[in-house]
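Yeah, one chain of the complex is gone here, protein chain that is, but the others are all in their spots.
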Amino acid sequence: MIRLIPRTQFGFWATAFPLILALSITVVVGFLVMVAMSEQPLSDTWTLLTFPWQARTASVQWGFVLQKSSYLAIMAVGLSIGYRANVWNIGAEGQFAFGSILAFGAYVLFGMPDTVWFLPVMLLFGVLGGVAWALIPAALRVWANTNELLTSLMLVYVAANVLNYVTTGPWKGDPKAGQAESDPIHESLRIASIIERTDFHWGVIISAGAILVLACVVLFTTFGYSLRVAQNTPRAQKFAGFSPQMTVWMSFVLSGATAGLAGAIFLSAETGKLIQSENYLNGLGFTAIVIAFLGRLHPIGIVAAALLISYVNVGATYVQSASQVDDSVAELVQVTALFAVLGTAFLSRYRVVFGRPDLSTEGAA
Amino acid sequence: MSDLVIQILAASMLLATPLLLAAIGELVVEKSGVINLGVEGMMLIGGLAGFIALYQLQTSTCTMLIGDVCFTAENSVNQFQYIGSLVVAALVGAMAAALFGFLTQYFRANHIAAGLGLTVLGAGLSNSLGGNFFGVDYTAAIVASVPPLFPENWSEVPVLGPLLFSQNLLVPFSFLMLVAVWFFLNRTRAGLVVRAVGENHHSAYALGYPVILVRMMTIMFGGAMAGLAGAFIVIAQIAPKWTEGITVGKGWLALALILFATWRPGRVLLGAYLFGIVLALEPRLKAIFSNMSLEISYFLTALPYIVPVVVLVLISRNPVMIRRNAPASLGQSFEPRS
Partner (left out) sequence: MNRVITLLASALTFGAFAAFPAQAETKVGFVYVGPPGDLGWTYRHDIGRQAVEALDGISTTALENVPEGPEAVEAITQLAETGHDLIFTTSFGFMDATNEVAGSYPDIKFEHATGYIRAHPNVTTFSARFYEGRVVEGLIAAHMTESNKIGYIASFPIPEVIRGINAFMLEAKQHNPDVEVEIVWVFTWFDPAKEAAAAQALIDNGADVIVQHTDSPAAMQIAENAGIKAFGQASDMSRFGPTAHLVSIVDDWDSYYVDRAIAARDGTWEQQDTWWGLTKDGMGGETGMVVMGSYGNMPDNVMADAKALEAALANGERHSFPCPVYMQDGALADDCAAGEAHLTDGTLVGMNWYIQGIDATIPQ
């Protein structure tokens, strides 16, 4: 007989043990996936784990890992704020797209200025774009009681169509292009690399700063505290001075802002122009949801999860280039990790007790 | 004009059936108080499994195999092979759902997170297994078409011909399941138990109903229906052909349908066909109005995603209806009070 007894004391091991268990499960299952998909699982696994040291330029590899994880982490931290309070914004992809669109819109609106000083304005408009797009599901939720989960998702597809529209219509660029795309922004507005020839650029630093600010809000302010209690008891939140409506608004504003900022950074640092949606949006907004849960909705956890998953992702492409192992390995490892974390999370709330019910020990605990 | 109406209806049936199948399954799941966002993933896994089964059934009995392609005299599989592949699709869909069930019911994982995970898993797994994993590249494999349910010449009959007689087995099946689910939920004792579990799992538990077991059953039923929906898209909607990510968002539309329908089977039917008609109308309008402006053209492309939002808003503005039909325990993990 196995029983679960709610924990009353939450020590270090209550948090650490489930995570260690989840990590072990992921490693074991990940290796089994490798055995199934690779002809030389041992050496390929070794390559996956140590690829920065095997590659021609290690800094390039680390650049990819940092760049990818910065996008995932900032969006995931934004999303986690709402998730803590049971506000489900799963449309970060759309807010990301709209952030990019508005950042580019500001560039066009202000007469395409060719100065680096305009970059902050673009980023600001990116944030505004993300917030604007996120406010739609928030408003519908507050005023019309509409399920925000589905509306935020549907708006991803609408935003993708807006992106397609502006790139084939008003902001259409070079007619020779074999895809719908805008003209590139000026070189002075492109976020520069910190280490030459790598993707480690100033956008990563901006994201890191934003994450730090948000983390402080979540962990050390009354507002953050009210969100955390909202998860368990909506009524308790009222005592902290926040209405449920306010929680919805704030959750969407913050998650929209982070996604919009990520979109503007992406526009400036990676592409330099808007492109039709299927070539511009690569699912970062959806992966960020997985990252948020992998990090157990805690800023530190999210940053760790983003780094880990990005490392595996970059490594999987490296292994595929080096020895033709299909890179869906990365996806499967990512899902395994998610399921393992979700499946072991209850261990931090419950103790597993083997044997018959023993009233005396339960009373003592 | 009436021709056009019939053509649009016939086309919308093809587009609505997978939505209807998946939504019926998810309806029962949500009635029991569970929300499974993994519909898209279960559709992909189930659809691939159905396709693989059909391919294997066909090539194992094939008399003329050239490369990976089977050439049969009739250029269609027989009804039993088709049904066999559907059974496999449903079983695999149910197995994928069971994974979600174990996580959420026994390990008390967050429904939203586990459902999203299932979607990612479905996409990743079907991409790798559909490639060269089993020694056959299923993206390149070709299977003969599914046979019509009624004799071929019946489709010449006006009105009923294109709408009924030329349709695939799963189309009438989706109607049948709809009636069956309505009857089950509203007229049977077991259905009452499902609803009780969804309304208040603590009371249901106190009354002696096995809450977790009931939910596992509904979750697996939902998975089976999603598997069938996927199989319909892969095998029957155009012609049997597996491509990665073939469902392109249909699972999410099915989820929106439930809310649109405020958890009532009759409205699920209505909603599925409304979406079907919108999807069928888009290319026709574009073909008729060839001088359409870019704005309207893109608006039409986005319409299948705008309509659900608008309809959801209209429906949700009436909170009484939502409260009356929505399962009160939706999305909450059941933890027996000690």
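Going in written order, the chains are labelled A and B, and every chain counts its residues from 1.
One rule holds in what follows: contacts are C-beta pairs under 8 Å (C-beta built on N, C-alpha and C of every residue); 3 or more make two chains touch, one makes a residue touch a chain.
These numbers come from a predicted model, not from an experiment.
The chain that is not drawn here is touched, among residues B:F100, B:Y138 or B:F184, by B:Y138. For the chain missing from the display, the contacting residue among B:T17, B:T301, B:S316 or B:S329 is B:T301, taking the whole complex into account. When the omitted chain is restored, the residue from A:D44, A:E148 or A:D199 that touches it is A:D199. Only one of A:F266, A:F286 or A:Y311 touches the absent chain when the whole complex is considered: A:F266. By the touch definition given at the top, subunit B reaches the unshown chain through residues 4, 7, 11, 15, 69, 75, 127, 130-131, 137-140, 142, 145, 233, 237-239, 241, 243-244, 246, 248, 279-280, 282-284, 286-288, 290-294, 297-298, 301. Although one chain is hidden here, its contacts on subunit A can still be listed: residues 55-57, 60-61, 64, 164, 168-169, 172, 175-180, 197, 199, 266, 270-272, 275-276, 278-280, 282, 314, 317-318, 320-322, 324, 326-327.
Simple rule for what comes next: only the chains that are shown with their structure count from here on.
Partner subunit B is touched in their complex by these residues of subunit A: 5-6, 36-37, 83, 88, 90, 140, 144-147, 149-151, 153-155, 157-158, 161-162, 164-165, 168-169, 286, 289-290, 293, 326, 328, 331-332, 334-335, 338-339, 342-346. By the touch rule above, subunit B contacts subunit A in their complex via residues 37, 99, 102-103, 107-110, 112-114, 116-117, 120-121, 123-125, 127-128, 131, 133, 249, 252, 255-256, 259, 294-295, 298-299, 301-302, 305-306, 308-309, 312-313, 316-317, 319, 322, 338.
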